[in-house]
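Got a structure here, written out as C-alpha cells. Questions coming.
As you look at this complex, bear in mind that one protein chain is not there, while each of the others sits in place.
Right, chain A next:
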Amino acid sequence: MKVIISNTSDQPLYQQIKEQMKEAIFSGELRDGDPVPSIRNFANDLKVSVLTIRRVYEELENEGFLSRQVGIGTFISTGNLELLRESKRRVVEQKMADMIKDAKALGIPQEELQEMMDILYGEE
C-alpha cells in the first residue's frame, strides 16, 4: 500500500491517510483479514503522530473497514459489501460533482457533457 502525504493539500493529515487506505481497500490491494501495521510502527514510518494513526484506525473501524481483536491485532474487514459499494459510489459521485462544476464554469451544457461521457465510457 502506498501512502503519500501532501504538504499543499487542505485535507487534514488523518484524512489523507484514511482516504489512501480506503483506496487500497477498494482496489483490492488490502484484503479482508489482512493485518494493519501497529499504530507506533505506522506512525514512525509515516513520520506522523501516533494520535493521528489512532484516529485513522478509529474512523475506519467505525465505518466498518477495520475490525479490532483485543490482544491479537487490527485487521482489514470488507464484510460489509453493501457499505463498500455505497462508499465506492460516493467516490465516483464526488468526482462527477467536480466534473460538473468544471463543465458549468466552462459553459459546457448538460447534453454535451452526457455525450462526452458516453464516448469516453465506450472507449474504456
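List of remarks:
Convention: a residue touches a chain if its C-beta (ideal position, glycine included) is under 8 Å from a C-beta of that chain, and two chains touch if they have at least 3 such contacts; residues count from 1.
In this section, contacts and distances are computed from a predicted model.
The complex includes a chain that is not drawn, and of the options "ABC-2 type transport system ATP-binding protein", "NADH-quinone oxidoreductase subunit H", "Carbon-monoxide dehydrogenase large subunit" or "Branched-chain amino acid ABC transporter permease" the UniProt name matching it is "ABC-2 type transport system ATP-binding protein". Chain A meets the missing chain through residues 7-8, 10, 12-14, 38-41, 43-44, 47-52.
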